[in-house]
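Just one protein chain is left out here, and the rest sit where they should.
Chains: A, B and C, in written order; residue numbering restarts at 1 for each.
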Amino acid sequence: MATGKRFKAAVVGGSGYGGAEMIRRLLVHPDVELVRVASIDFVGEPLAAADPALEQVTDLVFEGIPPGEAAQGVDVVLLGLPHTVAASKLAEIAAASPTVKVVDMSGDFRLKDVASYERWYKHTHPCPERLKDFVYGLPELNREAIRKARFVASPGCFATTIELALLPLARAGLLEGVVHVQGITGSSGSGVAPSAGTHHPVRAGNLRTYKPLEHQHVPEITETLALAGARDLQLRFVPVSAPLVRGILATAFVELPEEWTPARLEALYRETYAGEPFVRVPRKRLPEVAAVSGSNHAEVGVAAGAPRNGRRTVTLFGATDNLVKGGAGQAIENMNLMLGLDEKASLADPGPWPP
Amino acid sequence: MATGKRFKAAVVGGSGYGGAEMIRRLLVHPDVELVRVASIDFVGEPLAAADPALEQVTDLVFEGIPPGEAAQGVDVVLLGLPHTVAASKLAEIAAASPTVKVVDMSGDFRLKDVASYERWYKHTHPCPERLKDFVYGLPELNREAIRKARFVASPGCFATTIELALLPLARAGLLEGVVHVQGITGSSGSGVAPSAGTHHPVRAGNLRTYKPLEHQHVPEITETLALAGARDLQLRFVPVSAPLVRGILATAFVELPEEWTPARLEALYRETYAGEPFVRVPRKRLPEVAAVSGSNHAEVGVAAGAPRNGRRTVTLFGATDNLVKGGAGQAIENMNLMLGLDEKASLADPGPWPP
Amino acid sequence: MATGKRFKAAVVGGSGYGGAEMIRRLLVHPDVELVRVASIDFVGEPLAAADPALEQVTDLVFEGIPPGEAAQGVDVVLLGLPHTVAASKLAEIAAASPTVKVVDMSGDFRLKDVASYERWYKHTHPCPERLKDFVYGLPELNREAIRKARFVASPGCFATTIELALLPLARAGLLEGVVHVQGITGSSGSGVAPSAGTHHPVRAGNLRTYKPLEHQHVPEITETLALAGARDLQLRFVPVSAPLVRGILATAFVELPEEWTPARLEALYRETYAGEPFVRVPRKRLPEVAAVSGSNHAEVGVAAGAPRNGRRTVTLFGATDNLVKGGAGQAIENMNLMLGLDEKASLADPGPWPP
Partner (left out) sequence: MATGKRFKAAVVGGSGYGGAEMIRRLLVHPDVELVRVASIDFVGEPLAAADPALEQVTDLVFEGIPPGEAAQGVDVVLLGLPHTVAASKLAEIAAASPTVKVVDMSGDFRLKDVASYERWYKHTHPCPERLKDFVYGLPELNREAIRKARFVASPGCFATTIELALLPLARAGLLEGVVHVQGITGSSGSGVAPSAGTHHPVRAGNLRTYKPLEHQHVPEITETLALAGARDLQLRFVPVSAPLVRGILATAFVELPEEWTPARLEALYRETYAGEPFVRVPRKRLPEVAAVSGSNHAEVGVAAGAPRNGRRTVTLFGATDNLVKGGAGQAIENMNLMLGLDEKASLADPGPWPP
C-alpha cells in the first residue's frame, strides 16, 4: 500500500458532492495520497456508500473521527463541511500540527468582513480570529499568495464563474456601480440531499429563479473584484435553476464607453487570461457549459452591442462545472499550489465529449 | 362527420410544432372544426406522420394544396408557415374570400416598420401592403382590436414572455432607455428539424447563449411596449438555450426610483392583470416554467432590491410555454376573439403536473 | 358558482400526482363538478399549493375533513390515498350514502385474493369484506361490469401497460407459463415525495433496476390476464427507472408456435383493439412513450422473429403515460363509465407534441 507519493491528504466531510469530486481527483493524483476520509455519515462503510463510482476502487472507509484526529500526520486537510461547521472545526484541525495546510470549500472564510458574513449567512461566525489568515483561493487573482498560504478559502461556484467573467473589466478599471448578472445553474449545486427543488419530476422540466438579488455569493464577488480594481461595485444577481446536472452559465450586463469596441474587449479578455492553465476565451464561439462540464476549465467571453449616445451595452459570459472549477477541482488546484506541485496535477483531463 | 360546430378552420403549414399544437387544440375545440391541413411535407399521409400523438385520433391527412385553395370555404386560416413564406402566401389566402380571417404565427406581419423587418429578418418583405391591416395578437394589449380584426399577427415566444413581464411598467410610464433582459428557452423553440443545437447528446447537458444582443424579437418587443407607454426603450436581450423541451423564463433588470417599493410594484402587477384569463401573478412564489408548461397561462412577477441613492434595482420575470401562450395557444386565443367565441375555448386545461 | 353540471365529485387524498391529474381532468369535465378535495396536507391552502399549474384556476382549497364527510352529497368519490390507507377509509365513505360511487387508485382492492395482497403489500388488509364488491377498472377487459359497478379499483401503471400489451395473447389462448417482461418507467411514478431515487443530479443520468422479479404489480397482472384466458401465467418482471418524467414502456418476450407469423399477430392485435377509444396499434411504427405522454391513450404493438424448430420469439410492447392511462386518467375513464357518461369526457385531448 506504500504509494510512494510525496504528500498525504485527508478529506473531512467527504460524503457530499464536493467530497466525492475531491476524493476522485486525489485517487488519481500523482503526488498526493488520500489517507483518510472523515464523515459523520456512512461511518465504517466504504466510500462507495456515498459515491457508487468508487465501488471497489479504493479500500478506504468513512471514518467517524473528529476533524482534529483526521488531520494527524497529513500535509493537507480538505474540508467538505457545511457552512459554519467548517469554521467551528478549524481550530482543532489547525492544532493537529503547526504545519498542516487547509483548503476549505465552505463559505466560512471567504469574506474578510465578519459583519458581512453574519448578514448573509445569518449565523455568528464561529472562528473570526482566523479570517485574516485565509487567502481567497482564486488562482487567477491570488496565485502567489495561495502558494505561500497555510489556509485557503476556496471560492463558491457562482462566485468563481462571475468573478472570472468580470475580472478583466475590474483590472481595466471598467467595473463600477450597478451591474446586472444572471447565473443559471445545474442541480448538483444543491447538494446531495433530496429536496423539492431537486425532485426529478419537477426539476426536469423547470426553469425557476430563487433568492433574486439576495444570493450569499454576492458579497464574496464584490470583495474579490474590489481587490482587482472594481469601484463601488453593486452586483444585482439573479440565480436560476435549470434542468441539467453540472454547470453554471453566467451573463453580466454593463454599459461601457463606446471606445470599448468588440475587438478591443476581446483583446482585453485574451490578454488577461493568456497563459492561464484553466481559463480560456473560446476562439469562434461564446462560453458554453457542455465545453467545460467535467473539467477544471472555465470559459469566459464577451459580446458588445452597437454604440448609442457614446456608450454601448457589453455582455460578459462565464461557464464552469460548478463541482470542478466552481468547487472541488479548484480546491485541488489550490492544494497543488500550496504544496508546490504542478497546478494541473490530477486536473489535466479535458473532460468528456459529449458531457 | 357533421360535427355541428359553428365555424370551420384550415391550418396551412401544419407539419411543425406550432402546427401540431394548433391542430391539437382545434381537434378538441367546441365551436371550430378543423376541416383541412395543408403542407408541403407528408402529403397524403395522416397527421400522425408529423405528430405521433394524433395516431388514429383523426382521419385528416396532409394535403398538398396551395394556400389559397386551403382557404376555400373556411372561416379562418391559421398559418404555421416559416417567416417570409407566410407573407408570400397571404395575398392568395386573402383572395379566397372577402371574409376569411387569418392568424399568422410567423414574424412577417408583427413589425409595422418594413425597414426594421428587412434589417432583422434579412429579407425583402414579400407583402408590405398588408402590414397596416394586421393587428398584433397580444390580447392583454389589443383585445378589442383583435376582436374586430380580419388579420392578426400572433406574437413570438420570447416576445410574448418579455412583453407580459414588462407591460405593467410600460403602462405606468416606468419603462425608458436601456433595459437588460435574459431569456432562457427550451429546445422546442428551435422547431422540428434536427440540428447541432438540438442534438440530444449535447443539448441535454448544455447552457449556451446565442445571438446575444441580436435576436429578431427585439424590435417586436420594442414596438409593442412603445404602444403601451415605453419611451425610447433600448432592449438589450441575451437568449440562452437550456436542456428542457417546453418553456421560457425571462428576467429583466431595470433601475427605478426608490418609491417603487416591492409592495407597490406587486400591486401594480396584480392590478394590471386582474381579470386577465391567461396571465397571473403567483401569490407565494415567483414565475416558473413548470407551472405553465403545457398550458396557455403566463406567469409574471417582480422582485426589488434595497434602495440606494434614491433608486433600486427591480427585476421582472415572465414564464410561458413557448408553444402555447408563446405560440400556437395564443394563436387559438386570437382566433377565438376574432370569431366572437369564449377566449378560453379549448384552452382551459390548466396543464399537467408534473409537466 | 352553479355550474349546471349533472354530477358532483369529491377527491380524497388530492395532494399527490394522481390527485393533481384527477383534479385537472375534473376541472375541465363537461358533466362532473369537483366540489371538494380532502387532504391531510396543505389544509386550508389553495390547490395550487400542491399543483402550481392550478394557481388562480380554481377557488377550491384542501379541506382537512374525514373521508366520510368529504363523501357527503356527492355522486362519486375519487380516492388518491396511499395503499392500506384507502382500504381503511372505505367503510366510512361507503356509509356516507347508499349510492355514492368510489374509484380507488390504490392497490387495495385490485387483488381478489387477500393472502396475495398481504404477501405483496406486506400488510394486513384493512377491509377484506369489500373485495368482492370491487370491479377491476380496466375498461378494455371489464367495461360492462364497470358501468354497473359501485366500486372500482383502478389499475396500477405497470399493470395497465403490461396487461394491455398481453391481453390479445391471453384471449387467443397463447399466454401460458413463464413470460419475461421488462418495464421502464419515468420518475413521476415514484410520487411527490423527494427521495434518493428521484434526486435530479443522479436520476437525470441513470438507468437502474429495482425490485427485480418482486414488483407488487405482478399478482394484479396475473389475476387479470387469467380472467382473459391466460393459463398458469408466471410473469417474470423487471422494472427499470429511467430519466424521463412521464411514461412507461413495457416489453414482453414469449415463445409461440411458428404459425403465429408477424402478419397474423398484427391482425390479432388490431382486431382486439378495433373500436377501443384509448388503445391503438400504431400503423407504421412500434409503441413509444412520446406518442402517449400527457394523454389517456395507450399504444401496443408486436414484433416477431424468424421461426426455429417450430417456434419463434415474439415481443409485445406497451406504452402509456403512467399518470394518465396508467393512473388518474383511467380513474376518470372509470368514473365516466360508472356515471353513464361518454367514456372520453375530459380525456379527448390527444396530448402535446413534442411532449
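Heads up, the rule we're going with is that a contact is a pair of C-beta atoms (placed from the backbone, for glycine too) under 8 Å apart; a residue touches a chain by one contact, two chains touch by 3 or more.
All values reported here derive from a predicted model rather than from experimental measurement.
Colleague: Among C:I40, C:V114 or C:V178, choose the residue that contacts the chain missing from this document, as touch is defined above.
Modeller: Answer from the full complex: C:V178 touches the omitted chain.
Colleague: In the whole complex, not just what's shown, which of C:P30, C:G64 or C:P212 touches the removed chain?
Modeller: C:P212
Colleague: Which listed residue (A:G197, A:P262 or A:P282) would be found touching the missing chain in the intact complex?
Modeller: Final answer for the missing-chain contact: A:P282.
Colleague: Go through chain C and note every residue touching the omitted chain.
Modeller: Spelled out for chain C, the touching residues are 178, 180, 182, 184, 201-202, 204-210, 212-213, 234, 236, 238, 240, 242-249, 251, 253, 255, 286-290, 293, 303-305, 308, 313, 315, 317, 319, 354-355.
Colleague: Under the stated touch rule, tell me which residues of chain B contact the chain that is not displayed.
Modeller: Answer for chain B: residues 17, 186-188, 190, 192, 194-196, 198-201, 203-205, 243-245 touch the chain left out.
Colleague: Give me the chain A residues in contact with the hidden chain, please.
Modeller: Residues in contact with the chain left out: 17, 20-21, 24, 27-28, 46, 48, 51-57, 188, 245-246, 280, 282-283, 285, 288, 290-295, 297, 299, 323, 348-355.
Quick note on the criterion: only the chains that are shown with their structure count from here on.
Colleague: Given that chain A and chain B are copies and touch, would you call their interface same or different according to whether over half of its residue numbers are shared?
Modeller: Counting which numbers both chains contribute, over half are shared, so the two copies meet through the same residues.
Colleague: From the C-alpha centres, identify the chain that is farthest from chain A.
Modeller: If we average the C-alpha coordinates per chain, C ends up farthest from chain A.
Colleague: Mind checking the centre-to-centre distance between chain B and chain C? Centres are C-alpha means, answer in whole Å.
Modeller: 35
Colleague: Could you state the distance in Å from the CA-based centre of chain A to that of chain C?
Modeller: About 46 Å separates the centre of chain A from that of chain C.
Colleague: Just curious, how far off is chain B from chain A if you go by their C-alpha centres, in Å?
Modeller: 39
Colleague: On chain B, where are the residues touching two or more other chains?
Modeller: As it turns out, chain B has residues touching two or more other chains at 245-246, 288, 290, 293, 354-355.
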